[in-house]
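Have a look at this one.
Of the protein chains in this complex, one is absent; all others appear in place.
The letters A, B and C name the chains in turn, as written, and every chain counts its residues from 1.
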Amino acid sequence: MEKIYMDNNATTAVKPAVLEAMLPYFCEQFGNPSSVHWAGQMVGGAIDTAREQVAKLLNCSAAEVIFLSCGSEGDNHAIKGTAEALKEKGNHIITTTVEHPAVLETCEALEKDGFEVTYLKVDQDGMLDLAELEAAITDKTILISVMWANNETGNIYPIDEIGQIAKKHKVRFHTDAVQAVGKVPVDVRKANVDMAVISGHKIGAPKGIGAMYLRRGTRISRFMHGGHQERFRRAGTHNVPGIVGLGLACELALENMDKDYTYVRNLRDKLEQGILSNIPDVKLNGHPNADLRLPNTLNVSFDFIEGESLLLFFDMKGIAASSGSACSSGSLEPSHVMGAMGVDVVLAHSSTRFSLSAENTESEVDFVLEELPKIVQRLRDMSPLYQRADPTPLSCDECRMVQKACV
Amino acid sequence: MEKIYMDNNATTAVKPAVLEAMLPYFCEQFGNPSSVHWAGQMVGGAIDTAREQVAKLLNCSAAEVIFLSCGSEGDNHAIKGTAEALKEKGNHIITTTVEHPAVLETCEALEKDGFEVTYLKVDQDGMLDLAELEAAITDKTILISVMWANNETGNIYPIDEIGQIAKKHKVRFHTDAVQAVGKVPVDVRKANVDMAVISGHKIGAPKGIGAMYLRRGTRISRFMHGGHQERFRRAGTHNVPGIVGLGLACELALENMDKDYTYVRNLRDKLEQGILSNIPDVKLNGHPNADLRLPNTLNVSFDFIEGESLLLFFDMKGIAASSGSACSSGSLEPSHVMGAMGVDVVLAHSSTRFSLSAENTESEVDFVLEELPKIVQRLRDMSPLYQRADPTPLSCDECRMVQKACV
Amino acid sequence: MYTEKVMDHFSNPRNVGEVENANGVGEVGNASCGDIMRISLQVEDNVIKDVKFKTFGCGAAIATSSMVTELAIGKTIDEALVLTNQAVAEALDGLPAAKMHCSNLAADALHEAIKDYRDQNS
Partner (left out) sequence: MYTEKVMDHFSNPRNVGEVENANGVGEVGNASCGDIMRISLQVEDNVIKDVKFKTFGCGAAIATSSMVTELAIGKTIDEALVLTNQAVAEALDGLPAAKMHCSNLAADALHEAIKDYRDQNS
């Protein structure tokens, strides 16, 4: 069976050229770059090069790039490090209800430590009201954290405008750029961002490596205490192969972005139109204007059915996608992003994300468009909600308790 | 020129079998193990296997193993996570003056947050007084953190006895086992340890992966907030190739420990005896009883000369070792471990660590023993301290200030 | 993640649908939780002659529903009433830990349907 991978927002395959660039750094150039001797010195240049490559993609200087282990670490570091460093200045943080858990749960943890967090609502298209954002700023506000693009819907947020607002009010601005980077231009200087986080495995580099842009002069406390690596900003022996891989992936992303994502956008648009026009009771999640979404992301809900079973039927056809259903994500509730957008709970459970890459082909899209209607119909025929007369039973406290117990 | 790598406590080459095991997980089995589809499911088993392999080496159950990005992260997580989780119970932590910076600086950071930390002194051999440790325990003590073996001297601490003391007083016990694991038996169950940290790149796995043993039922706060990975204990997409590599490296370590480290011990002993008997004014750092040190580690000071220049002359002969000199480590002061042992400051600056592996050969040791005396003599002839009449100028406040400015 | 048996029942679910002229119908779960199971029965002389399910839910929910219909058919209602969710899971060679509670309610749905039958016929 042919495998069709349409879950690139979850993770990507390492690009062959990236793996090849990494290979010498496992067994041969294996030194610790902090070491004085040949084994250490022979890898230092590779790290410098990678730092330049990352800096170029983000349009910052190499000295503003910190390597770390993943996107989650970057978000934790940026937010907790700011909270700790600026706690004399204020205790208020502004973020949104649609952030990744690495931001949301970090903010929730800070709330327990006495910080106050404003979680900005989004509208039904998943977009922010910038007037509301600006109005939320108080003289205690030390940080605005808004993701560059949303992982589930692909919605792109107006980072440049938010950067202007942050600058005007002299509030630090962090953006989780994990999903945006490599797919759309991410220019931290132009956007007036102080901190931006990226993750290797979303752009063809391996898992276990990420980076943070930290604008020169930005005061931040350490998150990972220990050695003097990364100029005392991140302890832990450098992950040299990972860093080399991330560097090259950034270079390739910059080089190929236009070409790759024009192509991907066409595929995605075809998939989108095919689904919306051929399957009844389907809802597009995210902004209806496709220009305001990442060119590779499509999120749709198929009414009356649940996401995990949809994914499993996809899987039997070799199609890999993802779902906002609680059952498939391991969380307690269906996607908080769908919830924030006011998507009906049944639709939230069936929200399905297709996230494409330049590796996908038109015939893969055709195949999905051919199989999808049959699978949806089959599950609908099995569903007690489909063509139902009485109202959908919605909430049940007991069941919710049972559910909490199951984690 | 032949390259002789004797800096395995800094980092190790990835074992070829380990790299081979990792390779399929970059480009082919690249899925996110949290995903429902084939791409995710095909890697889940690999993670389970790796977890078993780590658990077997540490003698714990697989469910007690948490994967994370490095040793430093493990130490941060164990200590900060305990401090946060048990802060209602007490605010006192006991550790030692010879811990790795990942422990020491984490404790120092906690002191700023109102925790009290006892840093146990060591004697001139670098050993602890267990009566002093026990006497330091108060009803506010929530954590004892003592490394299993020291990275600079190789000293092995009496973890079993400390485990008994911790158990008797019902205090949680964390050990940084980064240097011990794979070189000497690390049995967390026997030792009554609650938390133990290991790092891949010290045992032939790649950089950027580590693990923590967390005894079942041990309450700990999150360090990395975000996704539900590792049963809500560590956010961030799993570093699948790294995890696979760490697993196999643990299996190989268990399999080969006896054989490899009997061999390594012989080499180390030969190097040790050769240096001590052929070079005047040399001091052994660490416990004189070699059984109480890691079988691969030798730390010696060559009086009158400074470590970095020694390392650079070594390097010209292809020999990679490391030094406790401030100049070579990027820190402000010469090794805090040498300081804690009361080593004279000049000797501390010349402390040199040879850390061997099973890849080293007897002819390499012979070569080092042949070159070393010449290098030492050459540097001594250049040193104003060698055969000096007047006393060594020791401290200079101005210069210390200059030094602080240079980081 | 799932056993072969689960995948078999999930991909080829037995007894999908609604029993015509059912004399007992039970439904458990709700949309918020992401699982709704509906069982309809035809009981004759205390024996379950026909049973069908409709389920909105994940793989485990569908597989347990399918399995419970197989286990129930031909049983007396007293026998069916001692069927537990646990027994259904075991008949499927087990379920992932996270699914044991949330999506394993098929026996409950069956019991609800039997209760409905009894309520109607007493």
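Basically, contacts are C-beta pairs under 8 Å (C-beta built on N, C-alpha and C of every residue); 3 or more make two chains touch, one makes a residue touch a chain.
These numbers were taken from a predicted model, which means no experiment stands behind them.
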Missing chain: touched chains present in the view: A, B
Identified contact with the non-displayed chain, of B:T237, B:S309 or B:T352: B:S309
Contacting the left-out chain in the complete assembly, out of B:T138, B:Q273, B:N289 or B:T392: B:T392
Touching residues (missing chain, whole complex) on chain A: 36, 41, 44
Interface residues of chain B (partner: the chain not displayed): 304-309, 312-313, 316, 325-328, 330, 334, 345-346, 349, 381-385, 392-396, 399-400, 402-403, 405-407
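Just so we're on the same page, only the chains that are shown with their structure count from here on.
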Overall pattern in which the protein chains touch one another (line/ring/star/complete/other): complete
Most centrally placed chain, judged by C-alpha centres: A
Longest centre-to-centre distance from chain A, chain (CA-based): C
Distance from chain B to chain A - Cα centre to Cα centre, in angstrom: 34
Rounded Å distance, chain A centre to chain C centre (Cα mean): 39
Mean-CA-position distance for chain C and chain B (Å): 56
Contacts with two or more other chains, residues of chain B listed in rising order: 36, 41
Residue numbers of chain C (touch at least two other chains): none
